[in-house]
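With one protein chain withheld, the remaining protein chains of the complex are depicted in position.
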Amino acid sequence: MRRAWFFKAAVGSAAVLVVAGGGSYAQAAVPPAVTILNVSYDPTRELYDDYNAVFAKYWKAKTGQSVTVQESNGGSGKQARAVIDGLAADVVTLALAYDIDAIAQKAKLLPANWQSRLPDNSTPYTSTIVFLVHKGNPKHIRDWNDLVRPGISVITPNPKTSGGARWNFLAAWAYALTQPGGNADTAKAFVTKLYKNVPVLDSGARGSTTTFVERGIGDVLIAWESDALLAVNELGRDKFQIVLPSQSILAEPPVALVDGVVDKKGTRRVAQAYLDYLYSPQGQEIIARHYYRPRNAAVAKRYAAQFPKIKLVTVERVFGGWTKAQQTYFADGGVFDQIYQPNQ
Amino acid sequence: MVSALPGVSAPAVGEPALMRRALIAVTVIFLGVFLFAPLAVIFATAFGQGVAAYFRSFQDPDTIASIRLTLLAAAIAVPANVVFGIAAAWTIGKFEFVGKNVLIALIDLPFSVSPVVAGLIYVLLFGAQGVLGPWLTAHDIHIIFAVPGIVLATIFVTFPFVARELLPTMVAQGSDEEEAALTLGAGGWQTFMRVTLPNVRWALFYGVILCNARAMGEFGAVSVVSGHIRGLTNTMPLQIEVLYNDYQFVPAFAVASLLALLALATLVIKSLVEWRAGTVKEVRL
Partner (left out) sequence: MAFRRRSIIPGFGLTFGFTVLYLCLIVLIPLSATVFETSKLGWHQFWHIVTAPRAVASYELSFGASLAGALINFIFGILVAWVLVRYAFPARRILDSLVDLPFALPTAVAGIALTTIYAQNGWLGRPLASLGVHVAFTRLGIVVALTFIGLPFVVRTVQPILQDLDRELEEAAASLGAGRWQTFARVLFPAILPAALTGVALAFARGVGEYGSVIFIAGNMPMRTEITPLLIVTKLEQFDYAGATAIAVVMLVVSFVLLLGINLLQKWSSAPSG
């Protein structure tokens, strides 16, 4: 009995491996089934769950080829690290451009100009950073400066490993910078004070949402707008509400084809189509349904009520781009590390 | 001794009844809080939305795949470590040689190595940026973020279990019986199968179930080398984490309850083995 089980398991896994490994593109009438891997950041689980199924149907209708899209989710930095270490991602869909730059630099799996290969800087949707608070907003949290009040407990993930957390950090910094009399020193003091109010640093955005929503820790969660909408709509409309700060940051999570992988596996065509389809009206519709802000104007209009207007700054304008921001704030010994040094 | 836990003989000297009751109460509360509560919360959450929801959790293809992968990893890691354990126990138990203590210490090493370090060393070795990375990439061999890496990490963390259970028994038994059998003309293999194996069978069995429990439940080491591809490289403990972060608490705890059941089965089998073997097993790391 037991042996039969193991045997089946072994055969099953071997079959999966063969499918995963053998993606060579035959020019037959019906191309052989193919499997591609999308390595993504933390909160896109539901989005790509949905999108993968729709894309498979679209691709089957268009080419006759069956495609299975495999999914891996985790903190954005951690996922980039896995791809650099050899996780064979056909496409990466991460939280911020720097993490894909790192793959380009350290593993040379895609060209340095990858971001210019797709429309809108390779970001098929945008998002922003908002606050999630308990229903009725008992601690009266209205804006960023409420987060540094003594006694307010703030939940946000670790910027070292989470992409969302880096957007959170920069949004807070940009807020302090644009206040009257704001400069790098006041911003640093502001952010230091904010992180003093943080009791738990999860490694990914999802861990933080779980800590806040399920464990009941904290007065406010600094979250992706998409995750906050998901939490309110699907986990408890009567338990949580969203607070829009006076200003936030324009988050542009990019997508990219990993040339080094697709050329080896022979999956370039389907992987490219997978990314292109994100920009199609159908793709944009799924994106909007999962609470990300679509690029397509018509779709955006339909979902306008879901995405209120909010003053947004960009990383380019305020921080001079991601490479610089990463070096200054999140590298070893950078500003974020200094916050946690003793005697700060 | 017929039982692992012998009956209590009437003490000639003892504590007052009140004291005794107080100590029992403290023990029961301590074990209740630390051992029973975690078990209870797993099953309470898993069945929190009814039996139907519980069983629906196991229809998710990714969950089924994770159960398969866990079984596969254990099916490779456990036999590998059994062969190693028998060889090591034979060499150490039946022969005297220079450096024996060093060998024993090295076998123990994976016990005290953090699982995270266990994962890390395979990344350093087999990762694309690692020592063997370029060669592996050139030959299109995938170890890290694929099944071989998961199996290797599992073998590492369960490395000493069988050897460590067999060793004391083999040492205690000495080699008189084997020498007698050999003198009477039995072959080496025959002696092992007919004389040695029956003597150590309970220790071997116990080592196997412990090894299996750890193999199926390993998290840290496997997490580092997995890549977390749904339906492909997630083992059951990793799938629990994925489901938990997907807000799917009932399925997460349902899968956890399977592993908890495995743990309970391990404990029951262990109690039975001890009852048969008539000794209390010493625990080790």
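Letters A and B mark the chains in the order given here, with residues in each chain numbered from 1 onward.
Assume a contact is a pair of C-beta atoms (placed from the backbone, for glycine too) under 8 Å apart; a residue touches a chain by one contact, two chains touch by 3 or more.
No experiment lies behind these values; they were computed from the predicted model shown.
Taking every chain of the complex into account, the absent chain touches A, B.
Considering the full assembly, A:T161 is the residue among A:T93, A:T161 or A:S248 that touches the omitted chain.
Within the complete assembly, B:V26 is the residue of B:V26, B:I141, B:A172 or B:M193 that touches the hidden chain.
Note on the undisplayed chain: of the listed residues A:I84, A:V133, A:A205 or A:V335, the one touching it is A:I84.
Although one chain is not shown, part of chain B still touches it, namely residues 4-9, 11-15, 19-20, 23-24, 26-28, 30-31, 33-39, 41-42, 45, 83-84, 86-88, 90-92, 94-98, 103, 105-117, 120-125, 129-131, 152, 155-156, 159, 175, 178-179, 182-183, 188, 192, 210, 213, 216-220, 223-224, 236-238, 240-241, 244, 252-253, 256, 259-260, 262-264, 266-268, 270-271, 280-285. Seen across the whole complex, the unshown chain contacts chain A at 75, 77-78, 80-81, 84, 102, 106, 158, 160-161, 198-203, 211, 214-217, 332, 337, 340-342.
The criterion applied here is as follows: only the chains that are shown with their structure count from here on.
Every residue of chain A that touches chain B in the complex is listed here, in rising order: 5-6, 9-10, 12-13, 16-17, 20-21, 37, 42, 45-46, 70-74, 82, 84-88, 106-107, 204, 206-207, 210, 213-214, 234-235, 264. By the touch rule above, chain B contacts chain A in their complex via residues 65, 68-69, 71-72, 75, 123, 126-130, 133, 136-137, 140, 142, 144-147, 227-232, 242, 244-247, 249.
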